[in-house]
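Only one protein chain is missing from this complex, and each of the others stays in its spot.
Think of it as A, B, C, D, E, F and G in the order they're written, each chain with its own count starting at 1.
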Amino acid sequence: MAATDFNLDLTRHERIGLDEAVLASAKTAAQLAAILDRAQNLGIGLLVTRLDPGKFDALPDAHKARLDYEPLSRTGVFLRPHQLRSAPPVAIVSAGTGDLPTAREAAHTLEYYGQPYREYADVGVAGLWRLLERIDEIRLAPAVIVVAGMDAALISVVGGLVPGSVIGVPTSVGYGVAAEGMAALHAALASCAPGVVVVNIDNGYGAACAALRITNSLGARARESAPRKSALPAS
Amino acid sequence: MAATDFNLDLTRHERIGLDEAVLASAKTAAQLAAILDRAQNLGIGLLVTRLDPGKFDALPDAHKARLDYEPLSRTGVFLRPHQLRSAPPVAIVSAGTGDLPTAREAAHTLEYYGQPYREYADVGVAGLWRLLERIDEIRLAPAVIVVAGMDAALISVVGGLVPGSVIGVPTSVGYGVAAEGMAALHAALASCAPGVVVVNIDNGYGAACAALRITNSLGARARESAPRKSALPAS
Amino acid sequence: MAATDFNLDLTRHERIGLDEAVLASAKTAAQLAAILDRAQNLGIGLLVTRLDPGKFDALPDAHKARLDYEPLSRTGVFLRPHQLRSAPPVAIVSAGTGDLPTAREAAHTLEYYGQPYREYADVGVAGLWRLLERIDEIRLAPAVIVVAGMDAALISVVGGLVPGSVIGVPTSVGYGVAAEGMAALHAALASCAPGVVVVNIDNGYGAACAALRITNSLGARARESAPRKSALPAS
Amino acid sequence: MAATDFNLDLTRHERIGLDEAVLASAKTAAQLAAILDRAQNLGIGLLVTRLDPGKFDALPDAHKARLDYEPLSRTGVFLRPHQLRSAPPVAIVSAGTGDLPTAREAAHTLEYYGQPYREYADVGVAGLWRLLERIDEIRLAPAVIVVAGMDAALISVVGGLVPGSVIGVPTSVGYGVAAEGMAALHAALASCAPGVVVVNIDNGYGAACAALRITNSLGARARESAPRKSALPAS
Amino acid sequence: MAATDFNLDLTRHERIGLDEAVLASAKTAAQLAAILDRAQNLGIGLLVTRLDPGKFDALPDAHKARLDYEPLSRTGVFLRPHQLRSAPPVAIVSAGTGDLPTAREAAHTLEYYGQPYREYADVGVAGLWRLLERIDEIRLAPAVIVVAGMDAALISVVGGLVPGSVIGVPTSVGYGVAAEGMAALHAALASCAPGVVVVNIDNGYGAACAALRITNSLGARARESAPRKSALPAS
Amino acid sequence: MAATDFNLDLTRHERIGLDEAVLASAKTAAQLAAILDRAQNLGIGLLVTRLDPGKFDALPDAHKARLDYEPLSRTGVFLRPHQLRSAPPVAIVSAGTGDLPTAREAAHTLEYYGQPYREYADVGVAGLWRLLERIDEIRLAPAVIVVAGMDAALISVVGGLVPGSVIGVPTSVGYGVAAEGMAALHAALASCAPGVVVVNIDNGYGAACAALRITNSLGARARESAPRKSALPAS
Amino acid sequence: MAATDFNLDLTRHERIGLDEAVLASAKTAAQLAAILDRAQNLGIGLLVTRLDPGKFDALPDAHKARLDYEPLSRTGVFLRPHQLRSAPPVAIVSAGTGDLPTAREAAHTLEYYGQPYREYADVGVAGLWRLLERIDEIRLAPAVIVVAGMDAALISVVGGLVPGSVIGVPTSVGYGVAAEGMAALHAALASCAPGVVVVNIDNGYGAACAALRITNSLGARARESAPRKSALPAS
Partner (left out) sequence: MAATDFNLDLTRHERIGLDEAVLASAKTAAQLAAILDRAQNLGIGLLVTRLDPGKFDALPDAHKARLDYEPLSRTGVFLRPHQLRSAPPVAIVSAGTGDLPTAREAAHTLEYYGQPYREYADVGVAGLWRLLERIDEIRLAPAVIVVAGMDAALISVVGGLVPGSVIGVPTSVGYGVAAEGMAALHAALASCAPGVVVVNIDNGYGAACAALRITNSLGARARESAPRKSALPAS
């Protein structure tokens, strides 16, 4: 792969408060290695998502050693450039065990940016008491990431009970009409609870970024260091 | 329309415990009038569904006078051949005002057969307390018809709380991804609550028939007068 | 996997008359092992569905020894907490050999709960006489589970011939327009036979649970021991 | 409309044994009138399909007078160029009253070509005895056109009972998942009965043409007067 | 319509900081009138969305007089219970003239709650300079609602240029593959810009509610008066 | 597998002139072996379709030795019960090399029944002269099976040039919008050529059966030995 | 409508060689009138597409008088700012009478820019000789716009016969699986002829713009006056 084949967006954080991340599923191991080399040369951190164990294993050993990798969520972190924020924790609520990989992708993304969070796992509506036992704590979060597949009913139920931002993440858990997450996606978008927003199927990373856009606006630090430069380079 | 264009299934009740009903949306007013004439000559009752007000108005006055018609649910009853049963009531639970036409179609169908029922309207999960206030009563029904559009989350929530049969009826309420009820249908079929069954979109009639198949098995009268004849005529 | 990653719904049977089951396809072998450990510690039975032979093999030997596993239907039973009921048998009717895995999933589920059943295999409508030969027996069942892929015509034909509940299970058998069961699902939901209900594609487990909700209402034992507690824990 | 806007395919009958027909739904009343003028000048017959009553009314009176029009099937015939054939009748079998417009479109098309046919209406599988009573007669036809909407189960059932060609015509009758005939189409194409062929939704005209291609091969006249010229004009 | 047919969720604002709104498209004029009567008796404000001019005209005159109605966005306001907030304005960015009804629905919703906003209309990417001229001002908003149909490319472009929350609203503008907004919806959900969230097609109301959940967390007033009561009534 | 798990339809040929065939893709190797055992015991022939090389290899050696298997089309023949007919050959026309497996499945099916045929391979419309060179010969066939993927334009072009029956077989050749054959299927069903009929995607077997239904009616032998018995067993 | 609600892209021609056009279907009559006022004040020409006769009639008389409007294609021209080019004509080939509105939209667009063109109407492949008679002339065009609905087979056939650019325009002509043009679109995109390009369904305007991009590059005038300014305004 020639050096001109990729073009790291190094001014992204300055522009929008988020770093570029690497979607590993769309890249070969050779392309990933070249990108990690570049990051190392520049001394910048990188979040790698959708990195299958097989592709991780195919990376050069030196890269594997430097990558903090978790197979369940398929995320890897290459250097951690951000310090822990003192901010109210984001809530990550998930319906079943099968939704954990996506919930963990969101958790790792928040962690990369130093954003505190709390996880509430396996609280799907088939056993509603599991959610209701913990709802008063969840209601304190400025943003609630709700991860659910199949009917995604948990997203609507949470949307009707909490005042903060509710970011629905439909997952591909299920079979038949679940259709790789399309049923959950459509249910979440058609939610009867007002102001629920949605990201792509299994997109824990995107949900975390959406929560970060909110906490960036919210937190004192974000207010102080808000991007001030122009959105585009002077031509 | 020639007399040979329709073929009333007069042995259906004997075979399956349900009468033939007339789906008016697939018929012209002239075809409907011919079918009602035949029913009158035979002295049999008929349930007419999906009868738009415009088509009702286009019927001959004599037929209109004999048809007990309700525009909201678009159902009409032509004679009532069945007596009131002494049976535990079926519950009809609906999420919002827009789901009422379908809920009422179910109610009229049960009424035609003399089956008692109770309605619980506008108890969607965006305001969950509305359902929880009444759930202990709903749990007593042998069959619960749950009518909901958009995300159809109410179907899953009820499915996780009641022990009787839960018959989900997705409705075409909503817009965009609601897709004329497809989102609700898929969510209901992918429900995380076990043993929830589903009928076609807006099919209040079918849900009521499914409930009747259950109460037919359940009730003493059904046990006594169960269809005994062969399923097919002797050849 | 941390202990907080799953949350067994131990009051589900008390609430709805059905135990929580484990959908193995959405879980890793490690997550499954943790759940089985918990069940063993609690001394409760568990039904495991969609357990591929590969994942079964990856379980610890001790768990494998305790799991009564059948590869065709991919179901496993871990302890059997329910006694055989004296109840009329549920009928399980299937169209072709390819539908057997789903029909057997339904059968294993009924067996787990002690519910008697009878199977009628390979009676698809391309050779209609195979069904008609046995229809008088099938008509005696309070609930008939009909398992069929491709055109799912068997579901409608049975729906027009039997008085009990008809629970259609479309299967993913077929190719091209069969579309992994979507053609069968849509045909079943659009059935011309009244009161047919449908569950998700290949969902033999769900169909059996729906039949159990019916026989729970029906049977004397169910009537005596009906859940009486509130649907939600006191807050 | 300029004369060059349409191009009647006057050699089609010579090539394939069928005349060009006019699909009125894709044309304005002015375009239709121009085509009928041309046909009149050439002295050729024309079959007009999908002609809504409103568009028929908008035609010039002279054309209306010459067009033999039936509103239920929306077909019109402008001159009848073909004599009655002495051939075994094609069977047209339809499931319900709502399928009659399509069945009649097929009937009018056969009539235009002088092909004998017999209609079997309202014999859907919800009341299977209606079909079984008449199946021995239907089995004598060289081609059976089966018209059915919703689950289209009738197409499979007939396909398993008759030896001649079975041409399935799914119809747009139904609602919800019936999806304007897509459920019926997919079920017909996925039929478990071997050698069933299918045409587009509501395409009674096409089914009749397919039957004519068969009876053209079959009949003595067709054998004698088979198209002999080259398929393309000499260049 | 009986009084029990609807169930206003009067504790919703206390629970989630948003009032119940009325989706008029799913209700008859008679149902709407009954709901407005109830609101008037209770002295509460109501936001009515998707109210077609024809249905507005069919309301009783007294209701029409009290409803502040705008036909372009089809929104009506019945009393205004919220005062103007002193909060940074939300940005509403729209691609073309056809997207204005949806953008205005968002604007009216924010206005109902007293939330300041600024509109940036007709800045679609076919003429990218129109957006770039105003991007530095847009970047100051804590939440940016981006309304776009067809390819919805504007949502991704804005997502790559601003640091605040980006709420994409796909619209049904377009034809053919635009598919009533499905192309725009899918493009927005698949956006290459990180942390973009999406609501249902044409759902300007939902986007505004999502922005309000953010500004509720953000603003001083929201921080002071955050809902403190339990999410569910004491049972 | 218990003996009751399958139910060979031994009267099918008597009823419809076609034998039951075995769709191997929906069966395990063990189920196939049991079915072949039964066929051997009964001394009947069997056509096996969709038999992947891997599954063929997994059969017992004795079965493999008796099965005449071709991997390209994945068909196997177990005994050949039918003699060569003296009948005009069916034409099998295919667009590209990728369509050959399906064309060959049709060829093997015709061969099993002794029906003569001729193949015209790789004559797709991108090089139209390849078809036009051979069209005069193709026009002589009573039935033309046209096998094409991607745009399936060959089906329409042949439909406009030949007088016999045209049976379109869309194939799953192609990528992207070709969508596993859905584009070809829809194009074939929407063909502008009159009287073209269609079978499921990649269904060479079904197309051949449809051709056999035609040649059964056509041929002298078929006329003499037409099924005369009733369609159903006496009950 | 406030003046800030639209934003004419006045530098578009300078940037890309094409003027902004107005898609009337997404605008109210009042919005259209405001845009035409602006154009008149600026003295610029405008092409208006998808202008239904009803909306045209609702415009102020002064605008109607100035708009050169054709109802069949629903296009209107407000001033003609471009002179006739001396360039080889673009070919516009269409399959049937129902495709004429789209073909004419393309023709009016080319006319607005002074680009010569020739139309070849009603040459669909069901009567292939109609195309082959004229193909040698069509082959001389640098760009061929092919307009076809239903199976869109004409697009592939032309793509295999001409050396210039082939721009396929699928149309919404047809019914059932034609699915408002989706079948034609998918067939065109899956074309077996190499290098065929496609625009949105019924998008005659877009096809003409694509042809203009080609002839702009091709013609001497285009070469001389090629846009030289920067794509974006200096910031």
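Methods note: contacts are C-beta pairs under 8 Å (C-beta built on N, C-alpha and C of every residue); 3 or more make two chains touch, one makes a residue touch a chain.
Please read these numbers as outputs of a predicted model, since none were measured by experiment.
Asks: Tell me which of E:29, E:44, E:140 or E:182 is the one touching the absent chain.
Replies: Of all options in E:29, E:44, E:140 or E:182, contact with the hidden chain holds for E:182.
Asks: For the chain not shown, which residue from G:8, G:34 or G:162 touches it across the whole complex?
Replies: G:162
Asks: Considering the complete complex, identify which of A:39, A:131, A:167 or A:201 is in touch with the unshown chain.
Replies: In the complete complex, the chain left out is touched by residue A:201.
Asks: I need the residue numbers on chain F that touch the omitted chain, in ascending order.
Replies: These residues of chain F touch the chain that is not shown: 72, 96-98, 100, 119, 121-123, 126-130, 132-133, 149, 173-178.
Asks: Identify the residues of chain G touching the omitted chain, counting contacts across the whole complex.
Replies: Residues of chain G in touch with the missing chain: 12, 15-18, 21, 132, 135-136, 139, 142-143, 159-167, 185, 189-190, 193-200, 205-206, 208-210, 212-214, 216-218, 226-227, 230-232.
Asks: Residues of chain A in contact with the chain that isn't shown?
Replies: Residues of chain A in contact with the hidden chain: 4-7, 9, 11-12, 20, 23, 25-28, 31, 35, 50, 170, 172, 180-182, 185, 200-203, 231-233, 235.
One rule holds for everything that comes next: only the chains that are shown with their structure count from here on.
Asks: Counting contact pairs by residue number and requiring over half to coincide, which of F-G, B-E or D-F is equivalent to A-E?
Replies: D-F
Asks: Would you kindly tell me how far, in whole Å, the mean C-alpha position of chain E lies from that of chain D?
Replies: Centre separation, chain D to chain E: 50 Å.
Asks: Any idea how many Å lie between the Cα centroids of chain B and chain C?
Replies: Taking the mean C-alpha position of each chain, the two centres sit 25 Å apart.
Asks: Quick one: chain A and chain D, Cα centre-to-centre, how many Å?
Replies: Roughly 56 Å separates the two chain centres.
Asks: At which residue positions does chain G touch at least two other chains?
Replies: 96, 126-128, 174, 176-178, 182, 185, 232, 235
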